[in-house]
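For this depiction, one protein chain was excluded, whereas all remaining protein chains were kept in their positions.
Chain naming follows the written order as A, B and C, and within any one chain the residues start at number 1.
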C-alpha cells in the first residue's frame, strides 16, 4: 500500500483560498451550427479551496476532471466554450469532496477567416478567447466569457494639433477660410496611430448567453479600424483612410464598446456584469496607455440614458 | 493656441474605472540606514478614474507626477519603497483635479548580496519587489508592499512513496525494521524538487510598516531551501541535504509563510490584509502548481490559535 | 492608378540580407498514414533578400505565398511538415522575382497522446516542432526539421556528494562496507532535479527524411525521464525512481542524444548536419545551464567509433 500524504492533517491548520495547477494545455473542439468544429489549443488554470484539516489537495483528480470533460468532447463537441469550463468546475467539485469552491480559467487562440475590405482577399485573423468559471458547493455559480481582439487606433489629439497648425500654414499660403475647411475635410490628416488590443468580458448565466463572435464585434466597435494579415494596395489605402476618419483615445474606445454593448445586448438582464479594456501600444511612447470600465449592464444603461 | 481635445465633453457620457499608462521604466533610489542606496529599475503602471463629462485624461500630467517624485529622490532618496508610490498617487490626485481616485503599481528587481551556506562565498540574489498604492480624494488610502522570491521545494508525497518502496526492498534484502528506520533517517531519500516562487504582499498603513527584507524572510520560510547563483561542492551537498529534510507541498509553503508572518509581525494590527502565493515549476510536469491565501492578520491569528 | 513605391530605386543603393515578416500565425494540417490530420497553430517568419536597385519588397506577395500554400493544404494536407516550408520558399522565389534567396521559419505546438508509465492513464503532451528552409535561385536548398521536448533531469554530481556523505554516516552507524553498498544501490538517493528542454534539429534533403516522432525519441533519450501532465501515485513513484537511476549533466544529455542519433539514423548520409541542445532550469539556481553540439553525422560517427 502506497502512503497517502495529502489526506493527513497539516501541522499548521490554515485555510487556503485556492490550490491547483496553472498552464495545462489541451486540444479542445467547439462546434456550433453546421460548420467544421473550431480546434483550440486551450490553456487552463484550475483551483479548489482547501480547509485547514487536510494537508494537500489530490492534484491528479484536477487533471482527471479536465481530461474527463475533454475526452467527452470527442464524442460530442461543446456548442459554447463556457460550457466546457462549467463542466470542469462541476467535475472538480465532485472529485474534490473536501472543497467548497472550484475555479477554472481558460485562454485559447481562435483563428478566424475574414476578407480584406476592398479586394476581398481571404485571410486569417487571430483572436484570444477567455473563459472564467467558478462554482460554490451551495450551487452559486459565476461564469464569464471574453475576447481579446487586436486593432488599430489613431490619436484624435495629435490629429487636431496637426490640423490646427496646417490650417494656420494654409491661410499663410493664401487659402481662404472656406478653402481651408474644404482641404482639411478632404485630405486625411496625419496623427500617430498604433496597435491596440480590446478586451470585452461578460457574465453568462443559465438564461443569458453571448456568442464570442458578438463580443468580437463589440471589441472592434471601439477601435479606429480592424487590422489584417494581408493588404493589397487598395485595401491599405482604405484602412488608412478609415482609421484617420475615426480617431479615438483609449477612453473613447471603452466608451464606444460600452455603448455598442448596451445597444446590441438588448436581452441582457440589468444585473449582468461586463468589463471593457482598451490598451494601445503608443507609437510615440515606450509605454502603453490603457482604459478600463467594469459595471453592470444596468449601470451602463442608466449612464447612457441620461 | 493649440486645441485641447481632452478637456471636451465626450459624445458618450460613460464613467471610466481607470485610465492611465503601463510599463513606464524609471531609475529610482531607495536608501535606509548608512549603506549605499539601492538602485532600482522600476516599472510603473499609473491610473486615475474619469467622470463622464470629460473626453480624456491629460496623460502627460501622469508622467510629470512620476517624474516630479523621482526627481525629488535625487535630492533625498526615500527610505521606504512604498513612500514613492504614495507620493505618486498623491501627486496624481493633485495634477488630475477631475479624478477622485489614483492608483500606482510598481515592480522592480532588487539585487541583494548573500553568502553560500558552507563555503561562505559571496554571491548576488535577484528578488522582485512590488508596491501597490491607491488613494481616494476623500483621503482613503490603501498601500501594499510585496516581494517575489525564488527558492527550491521538494515534494513530500513522492519522498514518502520512494521511502515506503525502499523500506520494502531493504526488508527483502534482510535488514531489520530497526535498521530500515535508521537507514531511511540517515540517507537523504530521493523525490522530485523544483524551482518555486513565493509571493508575500502586505498592507501598509501610516502606523504599520514592514521592511522588504522581513517579507523576504517570510517568503523563504515557506520553501524547502534558498537557491544560490554559485555553489561550491560542499554548499551543493548542504543545500540538497537540507531540501530533502524539509519537503513541502505548495499548501505547506503557504501555511508556513502564514505561520511565520503571524509569529514575526507581532506589531501588525488585526485588520491588516496579507496575501501569500507559492507557485512551483514542477519538475515532473509541464504545468505549475500553485496555492494562495488572502486574509487579515486577525483571521490568521484566530486560525493558528485554535 | 495607385503609386507603386516599392519598385522605385532607393536613394541609398545598399543590398539587404533579408526583408520580410515575423510572427504570422496560420492554422495548418499535417497528415501521415491513416490517422486524423494533426492540426497545428504555426507561427511563420519569412524573408527574401533584396538587391540595391529596388526600394522595397512587395510584402503582400509573401503573405500570398504562405496563404497559397496553406490553402492548398485544405485540398490535400502535407505528409511532412518540412514540405510546407519548402513549398513556401519556392513560392516566395516565384513571387519575388528580384530576390535570389528565400527563407521560411516555422514553429508550432504539437499535442501528442501518451500513457503514464504504470497506470497507463491516457494523457496529452505538448512538444514544439520547428522547421527552417532556405532556397537560392540557383536551386541550392537547405532544410532543417527539429523538435523541442520537455523532460526531467537529475544531477549526478549532487547525487554522488550525497551518497558519499551518506556512506560515511552509515559506516558511523555501524553498517559494514558491503551493507553500505547494498543500501546505496537499494535506496534512491536524493539529488536536485529539474525541468529540462532538449532540442534536436536535423538537416533534411531530397533523399533523407526523418519523422518528427523519431527526433522526439532522440530528445527524450538525453533526459533522465519523461514528464507527464497527470501521474497517479504509482506512476509518480516510478518516475522519481527512474529519474534517480539515470542522473545526467547537460553535457551527458547532449552526448546521449548524439549517440542515439548515430545509432538510430543509420541511413543518414555523413554530410548531414545535426544540432543538439539541452537546457536545464536548475532547481538550485536562478539561472539555467545549457550544452550544445553542432556537427555532421559523419563527424559524430568518427568520434563515437574511436
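General remarks:
Following the convention adopted for this analysis, a residue touches a chain if its C-beta (ideal position, glycine included) is under 8 Å from a C-beta of that chain, and two chains touch if they have at least 3 such contacts.
Fair warning: this is a prediction, and the values are worked out from it, not measured in the lab.
The chain that is not drawn here is touched, among residues B:189, B:218 or B:237, by B:237. Among A:24, A:38, A:131 or A:157, only A:157 touches the chain left out of the display. Contact with the undisplayed chain is limited, among A:79, A:115 or A:165, to A:165.
Of the candidate positions B:100, B:123, B:246 or B:296, contact with the hidden chain is made by B:123. Listed by residue number, the positions of subunit C touching the unshown chain are 2-3, 5-6, 10-25, 47, 50, 52, 55-57, 59, 156-157, 160-161, 164, 249-252, 254-256, 258-259, 279, 285-295, 300, 303-304, 306. Residues of subunit B that touch the chain left out of the display are 2, 4, 24-27, 39, 41, 60, 63-64, 67, 71, 109, 111, 122-124, 126, 229-234, 237.
Residues of subunit A that touch the chain left out of the display are 125-126, 150, 152, 157-158, 161-162, 165-166, 169-170, 173, 175, 179, 182-184, 186-195, 227-229, 231, 233, 236-237, 239-241, 243-244, 281-287.
Just so it is clear, only the chains that are shown with their structure count from here on.
By the residue-number overlap criterion, the interface of subunit A with subunit B counts as same, with over half of its numbers used by both chains.
Distance between chain centres (mean CA atoms), subunit B to subunit C: 35 Å. Between the Cα centres of subunit A and subunit B there is a gap of 28 Å.
Multi-chain contact residues, meaning those touching two or more other chains, occur in subunit A at positions 2, 24-25.
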